[in-house]
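Removed from the display is one protein chain of the complex; every other protein chain stays in position.
To keep things simple, chains are lettered A, B and C as they appear, and every chain counts its residues starting from 1.
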Amino acid sequence: SPCPGEPISEDSISPWNIDISRNGPLPQGNGTPLIGKNIYLEKCAACHGASGDGFMDIYPALRGGIGSLATKTPLRTVGSFWPSPESVLDYVRRAMPLNAPQSLNADDLYSVVSYLLYINNIIPQDFPLNEKTISSVKMPNRNGFIDTGEENGKITFPYKEVQDRLGNCFRKK
Amino acid sequence: SPCPGEPISEDSISPWNIDISRNGPLPQGNGTPLIGKNIYLEKCAACHGASGDGFMDIYPALRGGIGSLATKTPLRTVGSFWPSPESVLDYVRRAMPLNAPQSLNADDLYSVVSYLLYINNIIPQDFPLNEKTISSVKMPNRNGFIDTGEENGKITFPYKEVQDRLGNCFRKK
Amino acid sequence: GTALLATLSQKSKKSEAAELDIPSWTREPGAPILKKAYGAPSSFEKDVVRRTWTKMRGGQGSTLTPLASLRGIITPGGLHFERHHAGVPDIDPAQHSLVVHGLVSQPMRFSLDDLHRLPSVSRICFIECSGNTGTEWTKATRADVQSTHGLLSCSEWTGVPLSYILGETGMEADARWVLAEGADGAAMSRSIPLKKALDDVIVAYAQNGEALRPEQGYPLRLICPGYEGNMNIKWLRRLKLGQYPFYTREETSKYTDLMPDGKARQFSFTMGVKSVIVRPSGGMKLTSPGLQEINGLAWSGHGKITKVYVSTDGGKTWIAARLDGLILDKCLTRFTLPWVWNGQKAILQSKAYDEAGNFQETRQILHARYGDNLYYHNNGIQSWLVSETGDITNVFI
Partner (left out) sequence: GTALLATLSQKSKKSEAAELDIPSWTREPGAPILKKAYGAPSSFEKDVVRRTWTKMRGGQGSTLTPLASLRGIITPGGLHFERHHAGVPDIDPAQHSLVVHGLVSQPMRFSLDDLHRLPSVSRICFIECSGNTGTEWTKATRADVQSTHGLLSCSEWTGVPLSYILGETGMEADARWVLAEGADGAAMSRSIPLKKALDDVIVAYAQNGEALRPEQGYPLRLICPGYEGNMNIKWLRRLKLGQYPFYTREETSKYTDLMPDGKARQFSFTMGVKSVIVRPSGGMKLTSPGLQEINGLAWSGHGKITKVYVSTDGGKTWIAARLDGLILDKCLTRFTLPWVWNGQKAILQSKAYDEAGNFQETRQILHARYGDNLYYHNNGIQSWLVSETGDITNVFI
C-alpha cells in the first residue's frame, strides 16, 4: 500500500480494546460478592491469601488500610486507596490472575471485583455489580487524589513538520 | 601515591622497548642470509612458502614484485615496496613468526631478515647484517614514498586545561 | 584479577627496579576473529551486571544498573535496568503490530515494516523509574549506588515520532489523552497527555543502534522523554485516543505520591532534576590520599542540565563541576571534578540545576516538605561518607 499501515475497524480491534475507565463504556456483565468469593478462592487466594491480606512484601493486600493514609504506616489497598471501581475492573481484567491474565469473562470479572469491594465493606454481599449499578459504588478514597496539572496546556500539532515528512500520507485532521 | 602513576626507569622498560627504526638505536646482533635460510625454513616457510612466494591471499609473499608498482598488478613485498630494512627488523621482531611473536633473539632476527633481503636480490648471500652494515643496504623502493604532510603544523600544549585538572601532578615541560 | 570498572580496587604492587614482564598474551596469538559474531564483555568484567533487591516472584520486579562501573552517558543494552510486571515476553515481531484508535479519524494498524517505512528520529535520553531512590526517602538504607540509584539508564532511542503516526490516522478535536498499552501479561497501561504525545514522544523500535532489547520492550516501546519510567510502555501494542485520562492502576494505586494529609498527588509525570556521584561512592575504598576524580551523573525531566556543584564537606562549601561531553535535553549528563583526598573524613555530595530553573535539595528538606510517605519522585541530594580509612558509606543528611 502507498502509505504505511492499514485501516482497521473498531470491531476488529475489540479483543484488544480492554480498557475500562470511569469515562468509558463498561463491559456488559453482572456479579455478586457471593459468587465472586468462589472465584476469588479458586483463582486469587493462593497468592493474595484466603482473607485478602496478601503475603509479606510479595503479594499485595487487597483489603484494609482505610483511614491509614495519613499515618506513619499507610496501607494502600483496593479499599483504602483506589479511587474508582472501574480501575479495579480494568486492572483485574488485564493483569489478573497473574498466571493467566485476560482469562476472566465479564461476569466473573464483575463477581470477583465485587467480592474485593465487599471484603473492604464498600458493598453488601448480595450487591449485583454491573454496568448500571457501578455508579452507585462509593470508594472511600474517591476524593483522595490531587491532580498536579502537569498535563494541562496548549496542544500543538506540528503541522508543517508532519506534512513535510508524510506528504500524501498526511490525513488532515 | 599522591599522583596517579609510578616513575619507571628506561632500563626497566627495556623488555617492552622493542621498536627498531631508521632514526633509533639498533639491537646488537649479526646474521647472514646463509644462516637466515635455516631459520626461515624452520620458522617461516610453513606459512610464507619454501621460496617466500606466500600462499594465495592468506600468507603474504616476501619476495618479488620489483618494478610492478606502477602496473595494473602491483606486488608489494619486502623487496619491491618496503622502504627500509629497519622496518623489516622491527616488524619481524614484534610480530613474526605469527604463532610465536617476540621469540627471535637478535642474531636470529638479523639472520632471517638478511635472508629476506637476499631472496629479493638486495644483498649477497654472505652479507653480514648488523647494526653497522645496515646503513649500506639500499632498498629498491627507498624513495617510493611521498609524505602527505598531514602531521605538520604547530604543536600546542593545552597548558591551562592540564594545569587546571592535574593541579600539583602537572609536571611543567 | 579484579574488574577494570567494577571498583576503585587496590593498586597492584609494582617493584620499580625490576624489568617489565612480557605477558603470555603478547607472546602468542589471541582468539580468532568472529569467535563471537555478537560480542560480549571481557570475563574480567563479570561482576558488572544487573542486580536485584526484589524478593522472588517470577516476572514481577526490578533489576538495577551498575552505575558505579559505567562511564559516559550511554548504558549498554545488557545493563539497562529492568522493571517488569509480568516478566519479559518473547514476541515474534512478524506477529506483532501497533493499533491506533479511539478519537482518531481512521483507526489503523501498523506492522513493524510499516513503522520502518515511516520517517524516523533518534535521540538520547534517560529513563528513570519514579521509585528510584524511594528506599532512601527517610533514611540511608542501601550501601552502594547500584542499589540506591540503579533504576536509571540512558540510551539512544530510534523510532517514529508519535505525531507522525497521528498525522496518518488523523485526530478528533476533543482528544486530550492517549492510552498506551503493552502486549505483555500485565498489558501495562498508562495515560499520556496528548500535549506530550505531540511534543516529543517516540514509538521506538531501536535502542543504542540495534533492535530494542527484550527487557526494554522488543519489538516496540513508547519513549516519553523525561517522564517516569513506567510511562515508557514496553511491548507496545495499542494507542487509544480519548478525552479523559484512563485512570489505570499505575496512575491511581501506584505512581501517585502520598502527602502527609493522606491525599495523593496524581499525574506526577516529570522526573525532577537530580544527580549522584558514582565514583567514589558507597562500598568503594580509597587506597591512598592524592589526586582522584569525582565523577557523577546529573539529569532532569525538565530539560538540560545547566550546572552541577560538588561538595566534599557535606554541603558547607560547593565547587562547580565540569560538565563532560554532551549536554542534552532530558538526558544523563556526566560531571567530573579533580579532587585531592587528604586522607581525612569527607562527605561527598552533588547538586544539579536545570534549564527550567529547578535545582536539587537535600533529602532532609524534601522530607520535611513532603512527609514520610512520598516514596516516588525522590530527587534529594545523595551523601557519601569517606572515612579516614578510605571506606565509603551511604549517609542521610
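Throughout what follows, a residue touches a chain if its C-beta (ideal position, glycine included) is under 8 Å from a C-beta of that chain, and two chains touch if they have at least 3 such contacts.
As the structure is a computational prediction, the values presented were derived from the model and not from experiment.
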| item | value |
| --- | --- |
| Contacts of the hidden chain among displayed chains | A, B, C |
| Of C:P219, C:G262, C:G303 or C:G371, the residue in touch with the unshown chain | C:P219 |
| Hidden partner chain, residues of chain B it touches | 3-10, 13, 16-19, 21-24, 56-59, 69-70, 72, 74, 76, 78, 81-84, 86-87, 90-91, 94-95, 98, 101-102, 144-158, 161-163, 165-166, 169-173 |
| On chain C, residues whose C-beta touches the chain left out of the figure | 1-5, 8-12, 14, 20, 23, 25-45, 48-52, 54, 58-63, 69-80, 82, 84, 86-97, 99, 109, 111-114, 116-124, 156-158, 183-185, 187, 205-206, 208-215, 218-219, 235, 237, 279, 287, 290-293, 295, 324-326, 328, 334, 336, 338 |
| Interface with the undisplayed chain - residues on chain A | 1-4, 6-9, 11-16, 98-103, 164-169 |
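FYI, only the chains that are shown with their structure count from here on.
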| item | value |
| --- | --- |
| Category of the chain touch graph - line, ring, star, complete, other | line |
| Length of the line joining the C-alpha centres of chain A and chain C, rounded to whole Å | 28 |
| Distance from chain C to chain B - Cα centre to Cα centre, in angstrom | 49 |
| Junction residues of chain C - those touching two or more other chains | none |
